[in-house]
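Just one protein chain is left out here, and the rest sit where they should.
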């Protein structure tokens, strides 16, 4: 059946790439930041014949990638020295100050025409600012919103690319390799900033979609009358239903490990892009109640002693009598 | 200043009624259910010269009202016997089965033309059904949605009345006494059921209004930079601001007792009418996001180990890696 | 690449089934209701060797299925006569009164041990009631929540089945054929009613997921700065991204026909199951803000002259001055 997501099968993968896929022309690039995302992207690139020079503040991360065939650099300057101009420096560092710091460290060593890529989850407004800074040095700045998480190594990454045409063209061999297919799962969205903008909205949608599933499963779990096997429900929906999706595949997989999720805290983090999406919607006058409430639910998950709820209880006490929990309105 | 709500002053009240207000013609009625609401309504009626016959399953509640001048009845049948036809039997019992049971017990003892009043928080659909049952016995059925809580004894009750004109006319002296003013705070809304319908919506609005204040105070409490005195904020808003209201008066009062509300659990009950309002809005195709989200927030306050949030955390774990709290999306 | 949804490819389908798939043992069943869903399900069954007796109030629908190999029945009684006991009568009629009417018409003609299937979008509470009625006649009642829409003929249907084990076993050959794969996309959820319950929640989730995408695309469309190609965005996300799904495939397909969707009214219907899901969540005390707001957004789409918004404008006018649109708060 064609609409099988790869969630289950990937576990059997032998981590070698399909021999059937034609390789793009090899290119060289510097990968800065060898965490979960950067290191795996480096590996996927090398498997397809590209040359990767890697740097990370953590030397063991550099060593690990060297073991897989990369050239390790002990410092940013050394990384730049290893690259042939026009260079490609691909940053996969945490969004925020680290990007500014890395960019600042790179600038003095780069030459006109080099390309700096930000493949992290940066706010597109920061990207616009940084691109201006890079362009003042004669550099090209490209933002690559990257989705795929830990599955990207095997499945490929979905990449939303913003930046000037010539620079994106130069990156094409790497993008082709990193994507799920040569012409699938990546796209040049528009000018610089557009990649991170689209990735931001992607994550806002992701919040809403995840929350919709989670609420639905919560409702089913609460319906004691039917004593449902939620893993079976998810599995049933994975094929042929309107709500089949990769997140549903992952849900089915998570439920295999125990439906009560007893080892998991009801605490949901957020990495910022949902907030940005909600604020952007407000700035654009677009009503986005579902994405917004999905964010609010995550905030809720982290509230320990809600003042809102205490004050509501206090008000009810004021007008309804002394026994807060049983007072009549 | 005229727009002072009575929240503060009522504490100084000596519980005697103003001599300036003309009394309506005295009437007799049976009050069934002498809890917080029923007993206080009985007292307010007696102070104004009405005759009250009281019954409650709890004998001490009957005794207490007798001490204040009522005629206590040891049973429903005895209460009926004490009343002159056409009788007025005013039920102030908990919404639900107790109303059906009380009505069932009353019916065999009443005569054509007697009036049964349901002053509780019944669902208007139940009221329509019960009115049909009462009318089969030749009785008049009147629903009185009653707001005012523990303040009603002194401030008067706001009453939304549904039922046939003649029956409402007969109740007028009692309504006039119970209300905040002879022609203020009570109204004949329409046919039977309309009183409880309007009260239902009243409570739905109440949820939304309370939640709006509570969220606002929560935001202010969380803004450490300004270290605000929330009681002072509430007090400031009580006079002249657009959001002045009785609920704000109560909020100011609650905050007097300690702004951190440390003795209060963040657990908010609901008495059903908010749920009915939300379902009614859906049935009527009326978008009511604020009333709905106010209800959902109350549900949230009572969730102990959210499956929704556990499943969200599990999904993030699946696509983002193993460390749930810090995983990158 | 494995995670390709079939949305695009199905258009090239030659409507013949894969020769690789083993056929289940053939069975006979009566299909009552030959609309879009019932007729296509009949066709999928016949292609796999099953025998279908079809009935519809619309004779041309019966004729059309006869043309494809079915036995047409001119009346329900005739359909029953054509079936070998223990019979399988599969209702695919509009949810609501039509189901009660059909069941009522069937009952006198069926024998103990026959199976009645409701494959429509019935409310599970009605299903419980109807099952009781069928069981009084010694029949087995099975509810099959069916998802897949117009794609089901080729892709297979996702089916959530509720009912007694023996009856579900008897239906297994048909379920196996209708599903996307012999053991994929259908599941026995539990006792009668559970199939429709799970389908109800499925649709609630569907509302939330659809709304999340729609809001996200609205935000992107509103961001004039980047002048995004929304079809390209959807296409990019279809492969490798966290939000890849069948609904996204359909979105990409819809956007191919013109991104401004100018021929489409901003008016969104609902078939009832979203409402039931929201009410069920409330009854179960489960906070479900996203599914709820997705429903509310659909209600919003159909409001023509919002009284809520008129009243808000009137209030602003009252406290802020006369010029409603520009008044200062």
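Per-chain numbering from 1; labels A, B and C assigned in written order.
By definition in this document, a residue touches a chain if its C-beta (ideal position, glycine included) is under 8 Å from a C-beta of that chain, and two chains touch if they have at least 3 such contacts.
Bear in mind that the values here come from a model prediction, so they are computed numbers and not experimental data.
Undergrad: Pick from C:75, C:101, C:166 or C:311: which residue touches the chain that isn't shown?
TA: C:311
Undergrad: Considering the complete complex, identify which of B:32, B:62 or B:209 is in touch with the unshown chain.
TA: B:209
Undergrad: Of the residues listed, A:126, A:235 or A:300, which one is in contact with the missing chain?
TA: Checking each option in A:126, A:235 or A:300, the one touching the absent chain turns out to be A:300.
Undergrad: Can you list, in ascending order, the chain C residues touching the missing chain?
TA: 7, 35-37, 94, 121, 149-151, 203, 206, 210-211, 213-215, 217-218, 221-222, 247, 250-251, 253-254, 261, 264-271, 273, 289, 293, 297-298, 300-301, 305-321, 324-329
Undergrad: What does the interface between chain A and the hidden chain look like in terms of residue numbers?
TA: 242, 275, 278-279, 282-283, 285-289, 292-293, 295-297, 299-300, 302-303, 306, 308, 319, 329
Undergrad: In terms of residues, what is the contact footprint of the unshown chain on chain B?
TA: Chain B touches the chain not shown through residues 1-6, 9, 147-149, 152, 155-160, 162, 179-181, 184-187, 189-191, 193-194, 197-198, 201-202, 204-209, 211-213, 215-216, 218-220, 222-223, 225-229, 232-233, 235-248, 277, 280-281, 284-291, 293-294, 296-297.
Throughout what follows, only the chains that are shown with their structure count from here on.
Undergrad: Relative to the centroid of every protein C-alpha atom displayed, which chain's own C-alpha centroid is closest?
TA: Located nearest the centre of all protein C-alpha atoms is chain C.
Undergrad: Taking each chain's centre as the mean of its CA atoms, which one is farthest from the centre of chain A?
TA: B
Undergrad: For copies chain B and chain C, work out whether under half or over half of the interface numbers are shared, and give different or same accordingly.
TA: same
Undergrad: How many angstrom lie between the centres of chain A and chain C, each centre taken as the mean Cα position?
TA: 32
Undergrad: Do you know which chain A residues sit against two or more other chains?
TA: Counting only residues that touch two or more other chains, chain A contributes 149, 206, 211, 213, 215, 218, 222, 247, 289, 293, 297.
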